[in-house]
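For this depiction, one protein chain was excluded, whereas all remaining protein chains were kept in their positions.
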Amino acid sequence: MKLLYFAWVRQKIGRSEEMLSPSSQIATVRDLAEALKARGGGYAEAFGDLSRLRAAVNQDHVALDTPVSPDDEVAFFPPVTGG
Amino acid sequence: MKLLYFAWVRQKIGRSEEMLSPSSQIATVRDLAEALKARGGGYAEAFGDLSRLRAAVNQDHVALDTPVSPDDEVAFFPPVTGG
Amino acid sequence: MSTRIDIFEDDFDAGAEIAALKAQAGGAGAIATFTGYVRGEANLKALTLEHYPAMTAREIARHVAEAKRRWPLLGVRVIHRVGRLVPGAQIVFVAVASAHRAAAFDACAFIMDYLKVHAPFWKQEEYDDGVRWVDAKASDDDAAAKWKR
Partner (left out) sequence: MSTRIDIFEDDFDAGAEIAALKAQAGGAGAIATFTGYVRGEANLKALTLEHYPAMTAREIARHVAEAKRRWPLLGVRVIHRVGRLVPGAQIVFVAVASAHRAAAFDACAFIMDYLKVHAPFWKQEEYDDGVRWVDAKASDDDAAAKWKR
């Protein structure tokens, strides 16, 4: 699973992307976000308030309850501010 | 009085402008149009159907019943087609 | 607010006009433009535009002033060509600068609708077999009427 982070999510985490082999417990975007939050540090800050985050799976905006699978590209970012 | 003609009004009359010393009978734009029509020839053609004509006095669109005075600039033309 | 209105035979450079407007309208966040071209429909060879210079200049200035009253504008540029124009040629250009995009778009469309309907221009179409004067169009009257209030 490829993870991408943008804007202040990227800044808090300290990287713009990473690869992850998700555990079988991770069924949805929310599960993934909770697992990342549990890493603590910048991750805990970035994922501390999920209402402030938006997500995309394979470049489509999705709700947190959307299923994810290991070969997905999942992105986390603040609400887009537009151009 | 300065008279100006545009588009097919100009073409039928054969000139784009002329000076006129209006008789005291000419009180309105309509009177002026009728007097010009009475000249016959191209004027009779141009002013044959007043519903097809529009007029301006001193560069303002006006109705045919608008008064005119000797120092006005009066223009006759078809409905504008815009740019 | 800078306003420049020209009615002439010359061609124009839309990019240079946008840059000049931006230079004059310092804080502009938005410039909306419209460029109109002669369409080569039905074997049209050329379009010849005639106008009433003193009245055209006054009327366009009045419509631009009305646009300034309705929207917070920072600059307006209007160019309208007259004379003989062949299909594909630029015929009209309106650029409006404002802080925000909605005002720039709306004012540009507003000025264009008036130009296309009420400005004292008369068009003559030229075909292989002769010329004919264009009649005023009802659909354009509708476009201008929507701004009435």
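Per-chain numbering from 1; labels A, B and C assigned in written order.
Simple rule for what comes next: a residue touches a chain if its C-beta (ideal position, glycine included) is under 8 Å from a C-beta of that chain, and two chains touch if they have at least 3 such contacts.
Keep in mind the model is a prediction, meaning the values are calculated, not measured.
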Looking at the whole complex, which visible chains does the left-out chain touch? A, C
Identify the residue among C:I7, C:A32, C:L85 or C:A119 that touches the chain left out of the display. C:A32
For subunit A, which residues lie in contact with the unshown chain of the complex? 4, 6-8, 10, 56, 59-60, 73, 75, 77-83
Which residue numbers on subunit C touch the omitted chain? 13-16, 18-19, 22, 26-40, 88, 99, 101-102, 104-105, 108-109, 112, 116, 143
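Just so it is clear, only the chains that are shown with their structure count from here on.
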Where the centres are mean C-alpha positions, what is the separation of subunit A from subunit B, in Å? 75
Cα centroid separation, subunit A vs subunit C, in Å, comes to 50
Which residues belonging to subunit C are in contact with no fewer than two other chains? none
